[in-house]
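For this view, one protein chain was removed and the others were kept in their places.
Chain lettering (A, B and C) follows the sequence in which the chains are written, and residue indices restart at 1 in each chain.
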Amino acid sequence: MGGIGKYIVQRVLLTIPMLFILLTAVFLMLRLMPGDPVLAMLGGRNVSPELIEQRRKEWGLDKPLHVQYLNYLAQVVRFDFGKSSRTGRPVLYELRTRLPATLELAFGGIFFAALFGITTGIWAAVRADKTSDHVVRLFHIGSFAIPIFWLGLMFQMVFAVQLDWLPVAKRVSGIYAYTFQPITRFYFLDAILLRDGKLLLDVFKHWILPAVTLGIALTGFLGRMTRAAMLEVLDADYVTTARSKGLAERVVILKHALRNALIPIVTVMGLQFAILMGGAVLTETVFSWPGIAGFLVRSLDARDWNAIQGTIVFIGVFIATVNLIVDILYSIIDPRVRY
Amino acid sequence: MGEVLSVRDLRVVYRLPTATVEAVGGVSFSLAPGEILGLAGESGCGKTSAACALMRILPGTAEVRGEAFLEGTEILGLPEDEMSKVRWRRIAMVFQNAQAALNPTKTIGYQIAEPLQVHLGYSRRRALQEAGTLLERVRIDPKRLRDYPHQLSGGMRQRAVIAMALACRPAVLIADEPTTALDVMVQAQIIELLKELRDEYGLSLIYISHDLMLLSEICTRIAVMYAGLIAEVAPTGELFRKPLHPYTRKLLGAVTKLGFRAQRLETIPGSPPRLSPPPPGCRFASRCHRTTEACGREVPGLEPVEEGHAVACWNWRDDGAP
Amino acid sequence: MALLEVKGLTVSYPVAVGLSAFISRRFLVAVDRVSFSLPEGRTLALVGESGCGKSSTGLAVLGLLEHVGGEVLFRGKDVLRLRGKALKEFRRRAQIVFQDPYESLNPKMKVRAIVGEPLRIHGIRGDEGRLRRALDLAGLSPPDYFLEKYPHELSGGERQRVAIAAALILDPELLVLDEPVSNLDVSIKAGIMNLLRDLQEELKLSYLFITHDLADSFFLSHEVAVMYLGVTVEQGETEEVLLHPVHPYTKALLSVAPGSGREKVILSGDVPDPLHPPPGCRFHPRCPAAEKRCVEAPPGEVELSPGHSVRCVKAESPREEP
Partner (left out) sequence: MAEIREAFRTSPFGKAGLVIVGIFAVLAIIGPYIAPYDPWKTADQLEDILAPPSWRHPLGTDELGRDILSQVIYGTRITLIIGLSAAAIAVVVGTVVGVTAGYLGGPVDAVLMRFTDSFLSMPFIVLAIVIVSLMGRSLGNIILAIGLVQWTQAARITRSQTLSIKERVFVLRARALGAGPLYIMRRHILPNVLPLVFANMTLVTSLAILSEAFLSFLGLGDPTKFSWGIIIRYAFETGAVSIGAWWYFLPAGICIMLVVLGFSFISNTLDEALNPKLRRGQVVI
């Protein structure tokens, strides 16, 4: 199994140039965009030239580009993104405290996407070209076509405002906002650690709508992929062989077809994660969810330079890491991957 | 008596959205114990469709008619759950592309052991043990049970597929172009192995190939198919010595031979008829060099000529030996 | 003087082993110091199993590969060193026909464009007559029927004839035929083989005929070179080599060719991985007559009779028939 270790090391090494390109791209984008970033950040017309110069110095933007670049890299390596001008706290602190919220939402999204997407995809492939297949495909395309924020608004209106079954927004109800001291900031985990059943229920009620919303946004992609991959596998000779060996259809599908169909699905999972984070921006905005994406949007509104740069780099590194994990996972399910 | 498999008037019709294609148009043959019957023919002649029909693994668009008695039991009309007990246990198949017939994410051992567990109720351990024995029998190191298909060479993969097919000791094995994708040397290895296994396990084989020369090396009898029908069937030696159907003769004349440099090779003008629907008379009539009025009117049946030799041609008598 | 003279031709391919391809590159030697000559109007067949380097040799001769060593003299000029106009002139005089007519024709182009393409590339004013003549030569008549068709509207044999027509339109002297009939049904293949022979006679073409089928090479070639793992083990007049083989590999290969009528010499195992070729004679691990000295050093080429040479130590010291 030394092979896998070597593969992982190689894969990690390959991630480095990618991160480097990403960091450089972010840097260039933020510095070379038309328009003066300082002016843009200060956001007003009536700003004195002195203030502009002062800010420019403060942010090191008066130095030559390559010096700025090296400073930036040095910062990033130390995970030091400076202070947020909006909140006054270090950007890294802001991101760290918000990450659990985003992760809780993202896991929910992946969970529901897999639940709706993979199961319906398999179902559609097995019943290819029957009416149920067409219905499922329509559902897949439909879930892709619905603007996710709009879906969130609809859910809010139906389940929160009209039916009053679930809360409209936020992670917990108002009463907990002051009494509840988060430990891990993963609220599910916190509620369990605190042995507070009511809190757990409250957290779940707040979580379910945003998680389902985010999940549906991904269902279309995942479902279509699953169906296509499954169709291809079901057509393969080895599936015919498995069937003719006398295996029950359930065994053929679960043991022979599914694993092979999952291989291409896992490869796109990494890309899905980038889409998921994009979806999280919208979901967090709709549901006032206190996560990283919401933080980015508010930082943009406030022209909070350090926070914007820090958040983008953070998200990029985060997604690259997830892609890395997905790739390694892939090499484990597919024995054909040569280490 | 003593026939393992007897097929009567087998027909396969594909009902496609755009057309109805009669891929096999009424084929009858029988297989004696220990016999190796060759099904020869060019692409599209229906040889694979016929084989898959016997295994009952054709897609839903295909309609199968006729009868096939396997060890006395009619299998084409069996309910699917009965058939799934017969399939692989009494009649198994080796596909052309061994790479595709093996699941890339399961070990060779797992795949050979599977039918033993399903059909013979072996425990996992016993099945794997037996799989090891089978691998050894097809001359693969039993250590390779744990290998994945991509770790084997092309020849080994095909041998593993043969081991998988023979796991339950079936009475009949259908080999569909098992060596077409392989080199001659590996092909020779596989053929030698199949002959040995036939003797050892008392197998009967249906060997499908487009290569008449290859069939002459392994088969006891050869049936030449054309456009969904058997044109001629004869013991191997006899077919090569005394081919009667014009198609068989042309085919034999078209083959390049070692040691005999022909001035020209026989060619067959035109192309096989469309089978949607098939023409009314003899299907070879449009390409035949001697046709009579009967040829365009009615399909000739297989007419026995000698013991084991039959031909489907209206004019075989007039068309003296070559 | 020979039309084509190949001296010490070596072809290697860079091998990407997983992700490490970014860090280090290794080379696989597919063809190792192969020499032969092809006189005008004659056919040399390169035969061997897949991976023996015969196709690489064909492509290298046309200057289509990178990492090629040695000399390829076409009318005395080294193709591997030709550039610019001289290279283009060579490309006009040497053409290739590939194995798979489904693959070698651009599906988006009509026959007119495909056959006319060589004229366009070489900036020759294409007149209709030239197109028709090429189609006619390739046996596609009437040409008007074919000119406006797309490849998918043609049968396999017709497609291969289109490929041949496109190869003939520039009046070449050398044709590299890379398994031109391997994917075709017997009856269609026979027509193409006849055509190739007729064309050679009519146009005084020289063929480099690459094939895995010994019988085909027997039909079409004047000389044969047998390749194994990138090395020519035996070459000479076709009848000499294929009827009185000397090298143990040639003998084995001939014996397993279907219909050869020889006693089978079935070599066990597979051809070794070309990345790690065995030391000494490359054939020794599978050779039925191998001895100690075969491992020590690669055998030199021995000329048994004028034009018939073999690479085997047993032939070097002619004590007995190896």
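In the analysis below, a residue touches a chain if its C-beta (ideal position, glycine included) is under 8 Å from a C-beta of that chain, and two chains touch if they have at least 3 such contacts.
Remember, it's a predicted structure, so these values are computed and weren't measured experimentally.
> Hey, which of A:V172, A:L231, A:V252 or A:I265 is the one touching the hidden chain?
Counting the whole complex, the residue in contact with the absent chain is A:L231.
> Quick one: which of C:R91, C:R132 or C:K189 touches the chain that's been left out?
If we include the chain that is not displayed, C:R91 is the one touching it.
> Which one touches the absent chain: A:L73, A:L166, A:V251 or A:I275?
A:I275
> Write down which of B:S6, B:S28 or B:T48 is the residue touching the left-out chain.
Result: among the candidates, B:T48 touches the missing chain.
> To test your reading of the contact rule: which positions on subunit A touch the chain that is missing from view?
The list for subunit A reads 17-19, 21-22, 25, 29-30, 33-35, 37, 40, 128-129, 137-138, 141-142, 144-150, 153-154, 156-157, 161-162, 168, 228, 231-232, 270-271, 274-279, 281-282, 285-286, 293, 296-297, 300-301, 308, 312, 315-316, 319-320, 323.
> Counting contacts across the full complex, list the positions on subunit C that touch the omitted chain.
22, 59, 62, 64, 87-88, 91-92, 95-96, 98-100, 103-109, 117-118, 121-122, 163, 166
Just so it is clear, only the chains that are shown with their structure count from here on.
> So, comparing C-alpha centroids, which chain is the farthest one from subunit C?
Using the mean of the C-alpha atoms as each chain's centre, the farthest one from subunit C is A.
> Could you put a whole-Å number on the gap between the CA centroids of subunit B and subunit C?
32
> Between subunit A and subunit C, what is the gap in Å from one C-alpha centre to the other?
55
> Roughly how far is subunit A from subunit B, centre to centre by C-alpha average, rounded to an integer in Å?
54
> Mind pulling the subunit A residues that touch 2 or more other chains?
Within subunit A, no residue touches at least two other chains.
> Would you pick out the residues of subunit C that each touch at least 2 other chains?
Within subunit C, no residue touches at least two other chains.
> How about subunit B: which of its residues touch subunit A in the complex?
55, 57, 84-85, 87-89, 92-93, 95, 97, 100-106, 114-115, 118-119, 148, 150, 164
> What does subunit B use to touch subunit C in their complex?
Result: residues 42-43, 139, 153-156, 183-189, 192, 210-214, 216-217, 250-251, 253-259, 261-262, 264-268, 271 of subunit B touch subunit C.
> Spell out the part of subunit A that touches subunit B in their complex, as residue ranges.
236-247, 255-256, 259-260, 263, 333-336
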